[in-house]
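Here the complex is missing a single protein chain, while all its other protein chains stay put.
Letters A, B and C name the chains as they come in the text, with residue numbers starting at 1 for each one.
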Amino acid sequence: MKALVYLGPYRKALEERAKPVMVAPTDAIVKITRTTICGTDLHILKGDVPTCAPGRILGHEGVGIVDAVGTGVTAFKVGDAVLISCISACGKCINCRRQMYSHCTTGGWILGNSIDGTQAEFVRIPHADLSLYAIPAGADEEALVMLSDILPTALECGVLNGKVQPGGTVAIVGSGPIGLAALLTAQFYSPAEVIMIDLDAGRLAVARRFGATATVDSSDGHAAETVLKLTGGLGVDTAIEAVGVPATFELCQQIVAVGGTIANIGVHGVKVDLHLESLWDRNVSITTRLVDTASTPMLLKTLCSHKLDPKPLITHRFKLDQILDAYETFAHAAETHALKVLIEA
Amino acid sequence: MKALVYLGPYRKALEERAKPVMVAPTDAIVKITRTTICGTDLHILKGDVPTCAPGRILGHEGVGIVDAVGTGVTAFKVGDAVLISCISACGKCINCRRQMYSHCTTGGWILGNSIDGTQAEFVRIPHADLSLYAIPAGADEEALVMLSDILPTALECGVLNGKVQPGGTVAIVGSGPIGLAALLTAQFYSPAEVIMIDLDAGRLAVARRFGATATVDSSDGHAAETVLKLTGGLGVDTAIEAVGVPATFELCQQIVAVGGTIANIGVHGVKVDLHLESLWDRNVSITTRLVDTASTPMLLKTLCSHKLDPKPLITHRFKLDQILDAYETFAHAAETHALKVLIEA
Amino acid sequence: MKALVYLGPYRKALEERAKPVMVAPTDAIVKITRTTICGTDLHILKGDVPTCAPGRILGHEGVGIVDAVGTGVTAFKVGDAVLISCISACGKCINCRRQMYSHCTTGGWILGNSIDGTQAEFVRIPHADLSLYAIPAGADEEALVMLSDILPTALECGVLNGKVQPGGTVAIVGSGPIGLAALLTAQFYSPAEVIMIDLDAGRLAVARRFGATATVDSSDGHAAETVLKLTGGLGVDTAIEAVGVPATFELCQQIVAVGGTIANIGVHGVKVDLHLESLWDRNVSITTRLVDTASTPMLLKTLCSHKLDPKPLITHRFKLDQILDAYETFAHAAETHALKVLIEA
Partner (left out) sequence: MKALVYLGPYRKALEERAKPVMVAPTDAIVKITRTTICGTDLHILKGDVPTCAPGRILGHEGVGIVDAVGTGVTAFKVGDAVLISCISACGKCINCRRQMYSHCTTGGWILGNSIDGTQAEFVRIPHADLSLYAIPAGADEEALVMLSDILPTALECGVLNGKVQPGGTVAIVGSGPIGLAALLTAQFYSPAEVIMIDLDAGRLAVARRFGATATVDSSDGHAAETVLKLTGGLGVDTAIEAVGVPATFELCQQIVAVGGTIANIGVHGVKVDLHLESLWDRNVSITTRLVDTASTPMLLKTLCSHKLDPKPLITHRFKLDQILDAYETFAHAAETHALKVLIEA
């Protein structure tokens, strides 16, 4: 089968690989019909993810058709249309029992990382019963690909951890795909204001179409003052960090209100300054999280009931044959205006 | 001044009364610009509320202008435009300290009940600092009257107690004003389904305009079966009782899902059957509440940010001179299709 | 093997039965070393549990040694010492995913009910990975038998649902084994007062030894007045119903404070009166629950760290050969003063 293979820092290729086979009775093999590329895949290609060795098939998102199931799989059968979660969960370990599937002791984020992933014709899914979701009849399969990772990540790490509430004020620092996904899911809770902050005016224009009530161009270095002005000097109840660099985390500390929350989504490569000398008495919370995809059943319900429309996140479509082009398009989003690129079998 | 006075069961009159005077330094006198009539006022007129003695000026909702303040009032001054809460709260007692203002030991629901109320040209507001809210610049004053009682009641007793969640299923039994207000505020949380249930097809048509995803006419006696069918046999996560009679509470017990909540809003005059023989192992919660109006600041923010539009609740408008007509219109809602009737000074 | 078999209403026998065999790859066979008798077993023997057919081996509590495991069992191996949960949980279904294991779509309370149970030399445990718990080294196996059902039931249905808090006031209606287990686990949260209420002075004396701060003999019909007097007229923050008849649920309604919770543990056979005419505005919650045993890991930790001592619940010990005597002793607790009777292999 064809598969996109990581060959070491800055090297990848579309190769011919053997179709995966089952390893454990709880495995399923899924024929991929649609997948996509995540910002994390670009991190891997920079050599930033040591758990991902050269030779690995990338990808941890997608939908497909069950091609084979082990004897221990009870929830799915061959031919079922399924959504693949980016997180594999045994459902049994101490962390799965508290729905912290991200830290499943035999799972977590392993797809396209420590085991082969979804940017291929077929993928092996461990712990299939808890790591796949039946696709509801009539659901839009393109939209569903957004439920593998980006929407639960934005919702869980940003919106739920950030305690977004009706009438509350939210700032999202970073108007890329994950920031926009946070913007979409924040609206589940009817906040009064969602302020999007980015260096790129084009991305902010997109944010306004996605429902931002205000946008702040941070390229002038005065984003914090602007946000404070927009919030009557109070700052925001929820500051969502959706970039992953020290400067954006710093900004979150400057704009969070007394009693507020900084919810980190960004993947950070270096330490940041935490200004406890000014925050120690501000009654704030700071949260981190690897997505658990515990919210996937809820997201499926909001999708099917049309409370959520993730389709506008998809800006480009490619065939698997063209996946190298898809990577180019996605990696140069500033020029291509790509958000999520869909790859069809 | 003119005032609508309760004269005993089934008797009321628009009378000339002395303008109220301050009793405590924490009082304010408010000149009423708009008020309305509540279903509870009709209960009083049937003689069902023993705390309300003949001679009482009715009414616990309204907006107005501060006419005088005591020396202990710090948050308001003469001339301020204010929203009146139906609940008076000292902010100091054991119950106020946990935001259960409804059971303030020197307040609670006293307006138009144990002290004179708002259906008059002026009203005395005890504990003014915590019982009045500044009207934000540019806010629609008609809409604001809906924040005195009906919206916080629907939100707190129905939606918050009922734990309405994104993707959840909700049934609201009773599509009168309070049920519709629950429907409006339930949408803050993006439930997948909100099923409205009523005996009156006209009211159900209104519910569809207010955002119901399904309506069930219960006049055929098969509402429970219909709701179970609509929810794949599971029942609803949240059943909101918005009528106040045994039959509707019984229906809630029949349609609540395993793990779900019955949130009671209705004012009940008699005991009901609780079927613990079938519910003891169903992991359900049943909640009751007198509105605390602790959510008023949040409602003001949702109103000002246009996440909430209560104006469609207002179906009729009258002058204070015509308040007896307003009562007639409101009391005969089946014919007049009245929801809330607005009374202007 | 020997097994205690239900033969129809009021009939049981210690019979010779075939050793159980595995049915599904996720099953385990456990050799029982200790089991006990539950009040629910007495209900079955009265014919009150229609899901339990004649011919059924009773019992849903116990500890033992793993005798065999299916190919799908990954957490246990032959020879492991295990605690058996009264609830079988697949870990995959919609209810297990929210830790509502009691309503697992292929499990729940099935042991000694719809499948053969633990009052035997061996038992088949479905969904073994989530329905067994490894026994920590050095743990007291007798004490552990109390973690199969009675302690998680008391904790989850009574203490957690009842929101027991430091400084709070608690009343537990019924000082039998389950009420005493609620008393033990309520003390995890340092309430100021735990008032035990019962008709039997002997049971109340036991309650005082278990940590009750006050006891109320309800045989004089004035229990409600006494509790109100003990709480300064306010009533209790948490009223735990641990009997299961209308009179005790009625008492809970009379003694619950404004803003309080009635947490039902009792198994009810008939409906009860719910006095919404007086409770509708009292801001109370009423909860029901079949134990989920989601708290078993926490209980194991409190047991191993000596924050919990359930041994005093065990009043009598028998061999499996003597299980008919054990039933007699347990069924006549008023005379024998039995709380829990332990049955050893």
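One rule holds in what follows: a residue touches a chain if its C-beta (ideal position, glycine included) is under 8 Å from a C-beta of that chain, and two chains touch if they have at least 3 such contacts.
Model, not experiment: these values are computed from the prediction.
Here the missing chain is touched by one residue of A:Arg208, A:Arg289, A:His316 or A:His337, and it is A:Arg289. For the chain missing from the display, the contacting residue among A:Glu16, A:Glu277 or A:Glu335 is A:Glu277, taking the whole complex into account. Of C:Ala192, C:Ala247, C:Val270 or C:Leu324, it is C:Ala192 that touches the chain left out of the display. Residues touching the missing chain, restricted to chain A, are 95, 98, 100, 102-103, 244, 249, 258-259, 264, 266-277, 279-290, 292 (touch as defined at the top).
Contacts to the hidden chain, counted on chain C, fall at residues 165-168, 187-193, 213, 297-302, 304-305, 307-308. Interface residues of chain B with the unshown chain, by the touch rule above, are 25-26, 71-72, 74-75, 90-92, 94, 96-99, 129-130, 294, 297.
The rule is short, and it goes like this: only the chains that are shown with their structure count from here on.
Averaged C-alpha coordinates give centres for chain A and chain C that are 42 Å from one another.
Between chain B and chain C, the centres computed from C-alpha atoms are 41 Å apart. Across the assembly, chain A contributes 297 as residues in contact with two or more other chains.
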